[in-house]
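Presented below is the structure to which this report refers.
One protein chain omitted, others in place.
Then we have subunit A:
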Amino acid sequence: MDVLTSFERLSDEEKYEHFMKRIEAGEKIEADDWMPEEYRQTLIKLISMHGISEIMGALPEKEWVPKAPTLRRKLGIMAKVQDEMGHGQLLLRVAEDLMKPYGRNREDIMQDLFTGRLKFHNVFHMPAPTWGDAGLIGWLVDGAAIMTQTNMLKASYGPYARALQRICAEEVFHAQHGEAIIMALAEGTEEQKALIQDSLNRWWDSLLMFFGPASADTTGSSKQDITVKYKIRSKTNEQLRQDFFSKYVPRILSLGLEIPDETMHYDKENETWVYQQPDWNEFKNIVKNNGPKSKDRLDLRKNAYDQNAWVRKALSPDNQAI
């Protein structure tokens, strides 16, 4: 009798126990392996949200692709947004494999985005009205993304962990690209310096929200306990936010910028950063597609989808060649 057959004879509880032992031993789960429903569902939600956020994330920067002020900056931001699209594609492929047993595919992901069932990251609902924002997004939003993503580099689900390896490597370039824009502005004219402070003020709350609420008490729901249990991630939202402060607060201050939170300080005794909580009700509202730019960006995506319906039709297998 081979191993597969004997595994299939196990009860669901026994399969679950076997699964948990595997992930606790640091083994990777692959797309065809048995996995608990809760695990599959959590991964689908997490990875399709991550993938679609990469795609929607190209839109705030889209405005600045042609407007970038030099040829080098144009090439830099073009490379960055291209990477983001590539990440989106890579992640959606991972999500598609997980959705396969439910008979769902890419089309469903796009439809879920349009109907609001599938959410995208809070930061990508926000306006990016100046070139300073283009720099700040690369520097701090991508910087924050590196933190949440490296937190999942050892994820128990193999295909996701492997996609993240590549994504994180590229995100490091994005953060450097953003930092280079910010450094040039910081060393520039008074007007250029003012651009960065203005962007920082605009993005501060969104950056805090990026890591999600500290616990489910704040917003009524949080998936972080489940993702920790299944070894998809290791640190909690609050730990990540604290890491972000430790890394970036000193850098922000060293550029002569002010943190737009007077209460912000490091409590040496408790070894934590003390800060003003952002408005978590506003956060809930934003991710429900009620943010300042949610509608515009969804419209842009939806519009492209509708405009190109004829192309999809022409490419579909049942269309006849001449």
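Side notes on the structure shown:
Following the convention adopted for this analysis, a contact is a pair of C-beta atoms (placed from the backbone, for glycine too) under 8 Å apart; a residue touches a chain by one contact, two chains touch by 3 or more; residues count from 1.
In the analysis below, contacts and distances are computed from a predicted model.
Per UniProt, the protein behind the absent chain is "Phenylacetate-CoA oxygenase subunit PaaI"; the candidates were "3-oxoacyl-[acyl-carrier-protein] synthase-1", "Phenylacetate-CoA oxygenase subunit PaaI", "High-affinity zinc uptake system membrane protein ZnuB" or "Ni,Fe-hydrogenase III large subunit".
Considering the full assembly, A:L59 is the residue among A:L59, A:M126 or A:M209 that touches the omitted chain. For the options A:E13, A:E37, A:E191 or A:E262, the residue in contact with the chain missing from this view is A:E191.
What subunit A contributes to its contact with the hidden chain is residues 55, 58-59, 62-75, 78-79, 81-82, 85-86, 88-89, 92, 131, 181, 184-185, 187-189, 191-192, 296, 299-301, 303-304, 307-308, 310-315, 319-322.
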